[in-house]
Each structure stands twice: as C-alpha cells, then as structure tokens.
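Let me begin by handing over the structure; questions about it come next.
For this view, one protein chain was removed and the others were kept in their places.
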Amino acid sequence: MKQFITSMIILSLAWMSLTGCTKKKDLEADTLNLALSANVKGLDPAQAGDLYSNTVIAQIYERLFSYHYLKRPLSLEPRLADGMPVASKDGLTHTFKIKKGIKFQDDAAFPNGKGRELVAQDFIYAWKRVADPNVNSEGWWIFDNRIVGLNAWRDGMKDGKVTYDTVVEGMKATDSHTIQIKLIKPYYQLYYVLAMNYTAPIAKEAVEKYGKEFLNHPVGTGPYMLKSWVRNNKLELVANPNWAGQTYPTEGEEGDKEAGLLEDAGKKLPLIKKIVLREITEDQPRWLNFMKGNLDVAAIPKDNFDSSVVAGELTDEMKAKKIELIITEDPDVTYTAFNMDDPVLGKNKKLRQAMALAYNGEEVIKKFYNNRAIKAHSPIPPGVDGYEKGFSNPYKKFDVSKAKKFIEDAGFPEGKGLPTFEFMAGSSSTSRQMAEYFKENLKTIGINLTITQNSWPQFTKKIRERKGQIWGIAWGADYPDAENFLQLFYSRNASPGANGSNYENPKFDALYEKAALLPPGEERTAIYQQMRDIIVEDSPWIFGAHRLGYAVKHGWLKNYKPHRIIDDKMKYYKIDKDLKAKLKAKL
Amino acid sequence: MWKYVVRRTLYMIPILFGVTLITFLLFNVAGGDPAAQMAGKNATAERIEEIRVLYGFNKPIHMQYLDFVRQIVTFDYGRSISSKQKISTMIFGESPELSPVLTSLSLTLPAFLLTLLITISIALVLTVKRGSKLDKSVMVICLALLSFSSLVYILVGQKWLGYELGIFEISGWDPSWTERWRYLTLPTIIFVILSLGSNILFYRTIFLEEIFQDYVRTAKSKGLGQKVILFKHVLRNAMIPIITLVVIQMPFLILGALLTEAFFGIPGLGGLIFQALNEADFPVIRAMTVLITIMYMVFQLITDVLYSVVDPKVTLK
Partner (left out) sequence: MGSVNVSTHTIPVAEEGAKANRNSLWWDAYYRLKKDRIAVISFWVIVFYVLLAVGCRIGLLFPHFAETNDALSYAAPNANHWLGTDFLGRDVLARAAHGTYTSLLVGFFGSGLAVVIGTMFGALAGYFGGKVDDLIVWLYTTVSTIPYILLVIAFSFVLGAGLKVLCLVLGLTGWVGICRVVRGEYMKHRDREYVQACTAIGASHFRKAFIHILPNVTHLILIQFSLGFVGVIKAEVILSYLGLGVEAGTPSWGVMINDAAQELPREVWWGLAAATGFMFFLVLAFNLFNDALRDALDPKLKNK
C-alpha cells in the first residue's frame, strides 16, 4: 500500500513539474491565425458540402472561375480558365480553354513525387466523380439533368455498365487543354457552378493512390498545401511552391483605396506563407483567444456585441487596441417557414399574413443580431441578381392592429378556434431565445405556440417528412443569382427537397421554368420580381433578415475584405509583423 | 480462476447483445434520418432514396441489425456517414499523439489519479479527526463544491484564470507529448475540483464504516498505534469498495469529459460523441457504444480478480 501511495506521489509530482512550464511558445510572426467555428470533416472537393471544410478546400484547390476579390457586386473572373468561355448561339454548347503550365502540388501520388501539369481530363474526372453515385457527392444537384448524357452515365455506374473511361457526350476534353460542355437546356448558372469547389480539378493518380483516404490527402493546384491536420483541433497550411501564381488586384470598388485594401496592388501572391486554422466550437474561448491576440480575426458572437460595439462602432477600449470592425452583407435570408401541407396554416393566407404582421422584425434584429442585419422583405438578399433596393413587402411591417384585423378576417377573431401550433427550434440557446420571442409576438394576437427544441437531425427529419408546422431556419447563397433562393418555392423541389414549406403554385412554377431558360438581363430580372411578388402575397414564409457579417480584426491583419461566396481569400491576406509585435505585447 | 475468467468473458456476450439492441433500437427507430442528413441542403427525393440504397438504410430493420452484429464480430465499423472518415481512425487516431482516446485519457487519467490521491489522503485525515471542527468544515466545503454546476466552473475558470489573469492557456491543444500539458492544466484543475467533493465524502464514509468494525477494536486492544491500524488494516479492508469505484469509473475516462472538451477545444472522444449525435452519425455512435461496453466488461473482470488479490476471503468460482 505504501508503495502505491509513494508511486502516486511521484507520478503526480512528475505531472505537476511538467505542467509547471507554461512558458508560451512564441507564435510565429508571419503566420495567419484563424478560427473555424465548426470542425472540418474532410478535404475532398466532391464532398465540399459544409462551410468549414469548404473554406479549407478553397485554399488548396482551384476552379475554372473565381470571383474578383475586391469588386462588389461580385464579378466572375477566370482562374484556371484561360479567358472567359465561348458559348454557342443557342447557349447549349460551351467551350473552355484552360491555362497552360498549371501544375499540381508535389505529392507521392505522382512519378518521382513531382506534381504534373493540369490537363482538361482532370476536370472531366472530377466532374464525373461528382456524378458518381458511389462517391455520393452532396454537389450532384449542380449537374443533375443539365448535361447531355451525364444522368445516363450516373445510372450506368449504378449497374456497373459504364466506367470513368466511358465518354459522356456533353462533357468532353477535345484536346489536352480544351473542355466542351453540352447542355440539355440553357443553364445560365453554369459559370457560377464552375466557381464552386465541387468542380475543382482532381488528379486521378491521387484518388487511385489514396483511395477512400483521399479526403485526408488533398492534392490541388492552389496557393496552399495541407501540412498537418490534428482532427477536431487545427489544420496547418503552407504555401505551395508549384503554384502558378497570381498578383494582387489593382482595382477595387469605391473606398477600397482609402481602406488600404490596394496597398499591395500588383504584388505577387500569396502574401502569407503559413496558415493555422483552429477549430474552436464554443463562443467564449474563441472570443477570449481573439482578445489575447491568439487569433487575427474573429466574428463577434452576438453576446459579445454590447461590450465591444456601441452604435455601430467599436468601443474606445477596442479602438485603443487598434481592433477594427468589418461589416459585410451576407447574401442570405433567415425566415420562419410554414408547412403549407398543414390543414390550418396552408389554407389560410390571411392567417399567415397576420402572423407576419405580428412578427416584430425590427426588435428581433436588435435583440438577436444587435442590428447586424437588415430587414428582409423578400427571399432575395442584396448582392444577388434580382434584388430590388427599396422594395417593400406590405406584410413585413410590425402592425398588431392590422394583424388582429387579418386574423378576424381569416375567421379566428382574437385567435379563437385556432389550435396551438408547434414551433420547431434548434438546440442552441439563441435558437430557443428567438423562438421564445416569436411566441411572445404571436401571443399579442391570440395565437399560441409550443416550442420544441430539436437536434439538427431531428429538425431536418421532421421537415423532410413534412411533419413540422412552423420553424425558423436560414438559407445562404451558393452563387449570386436569385434562382438559388427562388428554387426554394418550386413545387418539384418540395420535401424531401429544398422546398421545405411544400409551397405549390402552378403560376409560380411556370415563371420559374421560364426564367431558367433566360440569360441574365432585364427580362429575367422582371420575371424574378414577378415570382417574388407572388411569394410575398402568398406568405409561405415570414421573412426575417439578411444578416450582416460583423467581424473584428486586429490592426496587424491587412487586406481583409470578407464575402460569404468568395472562399479563396487567404492568399490575399497580409500580416504587418512589426505592428503585430507592438500591439500584441499590450493585449 | 481461469475457469472463472472464461465464464465471465462468455457472460459478456448477452450484455453486449443487450447494449447493441438498445442502442440500435433507440437510434435507428427513433433517431434522425441519416439519408436526409447526408443529402445536404439541395437534396431531392431521388438523392435521398439513392443514399438509402447505397448505405442499406432501406433494408428491413432486422437485416440492418444483423449488419451491425457483423460489424461487431469483425471489428470493422466502416466510415462515418457524416465526415466519411474511417471510424477506427476517428477513435484511435493515426498515431498515438493524434489518438482521440489517448487525448481524452491524457485529460482524464492524470486528473483522475490526482483526485484519487488527494481525496484518499483528505478522507484519511478526516477519519482520524472525525467529529472535529476540521472534519465538519471540510465536509461543508465538499458539499458546497458539489452544489455548483460543472458549467459554472468551466465558464468562470476560463474567463478568470485563463483570460483575466493569464495563468493558463484559454483553450487549445498541441498534440506533442511535451507541449500538451500546457493546455491540460486548467481543464485538469477543473476536473479535480469537480470530483473532489463527492469523492472525499465517499471515501470518508467507507473509512468510517471500517473503523467501527470489530477487527479495529481488536487491533486497538492489542495496543497497535493509530497509524498502523489506519494504514495496515482500515485502508486494506477499504480497498474493495475503493477498487469497485475506481475500476467502474475507468472505462468512462476514455470518453473524456464532454463539456470540458468542448469548451477547452480538446480533440478527444467526448467531442466526437457529441458531434456524432448532432449529425445522426449512427455508425460512430454504435462503434463508441460497443467500445465502451467491452471496456466496461473487461474492467469489471479486473475488479473481480483484484478482489481476490486484496481479500483472501473472496474466492472466484
């Protein structure tokens, strides 16, 4: 027994002496330190479904197109493509040239470990992977029923009748650096889609070498390479010496020059050689680490807002630390959805409108977004083609007396005769709090809610099985086109598709199908707005807000201009080392 | 003895059956829909159906259970349906440094042993000084420590000790063996404080129960000193309940501490389970449950064997 105790003492002493040396390792000065608020799942472009995996993939892989870093509204520019593509008159055939001399990063998958040149076949291979049912890519929707012969190839893969070598009519490499795409019908979102990570070229050798572990061995053509990855903790990226390179843009939008965003114009990218991405899921540690200078930039969690921002500006205390506030318009919409299949909610337009009128949108924005959002009048957010500034939704007004009148017109004076509805909230505190507030709002016109909290799988399951009644959710843009939002009301997308409200309106459907065949332009925008008006009148949703991204960054981080859709951004960032040494000492 | 071990090992089979059946039924019949989950935000009905076929979710429920049993027997759990990572790697890691199991253990094991050492020592002192002012005040402190929620310790510890005073790292992790301790100090302290109260009370009760046994009276009448009685007799006899408690807690140590891991960003198994639950990642949940079950049973066996070692009166049959 004594021995036991002695050994325990020795053990604990050893342990304490180890922990005693808490001397801080100096953070390398020229390293970008960022936080991801959820864990990265894997780094296979075909599986780039979630925001955080996507963020990392975008630094390692490149696509045919990307967006100009500074210009707003977003403007597409060629990345791996050599100039913009050539389209046939009917808009069905598109020919893409790809740049010569682009190399994959060095990797053991290649002969001698040296990265080989990128060819057109690498794109075709990657796109077929997205279509391959065995790869089970979340991105299949971007090609589904769009490209001649691809759906047939996909079905063929299920029965093992075709292979990757089988040529797909609508997706061919006509020579080593030319790709030809043939569409079934016009698809004007094609170029946007080709700026998404799903379509990044992939070297067949790498997939063959790593097999299912390919998701942990990214082999890209981009500015950075994965150096190490401690799962659920952090990823380290380093500059890729094989990268073909790019220079910092020389022009931006108004105000960029004043903001110092053009100081590095024309310089060779990337400006930072090493990136450390930490996966920190809880708000408190993320915020405290930023305040200590361990992170260069952090989104302000809702509840840190009051202590750091006053009337849209940072507090003096924060300013003294040279911390800067960055506000961006995120192309997204939050909304409260009604299940149109519900016998009471689905049949009563007036009832839905009454609920929309009772919803105090301004107060929600104040309480839950700290004014970091603008009121949504329609599903189409700013920065997206089809958005109309100044458009006003007649039901997007907090007007209790009008709401009371509407509910009377609907046949339920003061809510009499209405059942208690179930409102589905998520499992987080914020989601619950917002639900509580909505409940209070509806109480004023006599409507009762019970709130249930659901884990994300339960939440999606209920919506997909059409079992939900009312719920709160949001949609973020995949690309800057209103079509991406209006598809949420198309009846063929009803549950289990993305149209969780199960909204069905033949008139809307006809317009949707018509707009899909039109090129961007006034005619299409007019139809988008017609569709929007139908939605606004039918009110299958209560529109919430278009959120503004509020981030704080330390003074030493330069060239920081975020946008939700621009993901290949870290190559532009720069750290002012001297300033960092000076400022960090004071934190 | 070996016969006993074999019999106990065989007894694991019905338990394993029960555990797998319960977890399987609870999650597969009533949990989320993994196919809908995997299809993502732009899902279509056809896609969801395709995934069902691809992963066998469309099979009758008993066939799915048989698949699960097959996995247990072959120790092949396949891949997570959410991250598509290999489950054995997710649990055991590519190398010892990156192993989530060892990560969780490097938080919980030292903290656990430290707690054991501190609490047994304090409990012994309290036993000797039972009824004194010291005894009473320590008891009250223990009960007070028990009366806060664990979340409060974490929130306040991180903000005050980590951020305001800057004594410890706020959160984070370094996989290297020599560096990780830096990040573990604060979580370890919190872990110890969290378990201090209940453990001291438990051991004190155990020792008190022993000290009024006849053999202690006999030893006293023989003229043995207090120390000898305490260490040689009381502690030895109290070993059985102590071992029981210690060993029963062991398998759960590898689960880590859910809240502590989440708030301090320690990439252990606690976070893994939490994430799996949030993503309807049934294969991961199943693998973890089976792992814990097996560990639990093995440790039970160890307890029984240890009993016979510390107490000759116990024979294994």
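A and B label the chains in the order they appear, each numbered from 1.
Note that in this section a residue touches a chain if its C-beta (ideal position, glycine included) is under 8 Å from a C-beta of that chain, and two chains touch if they have at least 3 such contacts.
Here the structure is a predicted model, which means the values were calculated and not measured.
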item: Selected residue (touches chain absent from view) among A:257, A:367 or A:402; value: A:367
item: Selected residue (touches chain absent from view) among B:74, B:147 or B:221; value: B:147
item: Hidden partner interface residues of chain A, rising order; value: 282-284, 287-288, 301-307, 360, 363, 367, 425-430, 432-433, 435-437, 439-440, 450-455, 458
item: Contact footprint on chain B, counting only the chain that is left out; value: 14-15, 18-19, 22-23, 26-27, 29-32, 130-131, 139-140, 143-144, 146-152, 155, 159, 201, 205, 208-209, 212, 252, 255, 258-259, 273, 277, 285, 288-289, 292-293, 296-297
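The rule is short, and it goes like this: only the chains that are shown with their structure count from here on.
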item: Chain A-chain B separation of Cα centroids, rounded to whole Å; value: 37
item: Residues of chain B defined as touching chain A within the complex; value: 31-34, 36-45, 47-48, 50-51, 54, 79, 82-86, 90, 93, 98, 100, 110, 113-114, 116-117, 155, 158-159, 162-163, 166-173, 175, 178-179, 181-182, 184-185, 188, 231-232, 235-236, 262-267, 271-272, 275, 277-280
item: List of chain A residues in touch with chain B within their complex; value: 1-2, 5, 8-9, 11-12, 15, 18-19, 21-22, 25, 39, 41-42, 44, 47, 49, 133-134, 136, 138, 140-141, 144, 212-213, 215-216, 230-234, 278-282, 284-285, 288-289, 291-292, 294, 427, 455-458, 460-461, 464-465, 475, 478, 493, 496-498
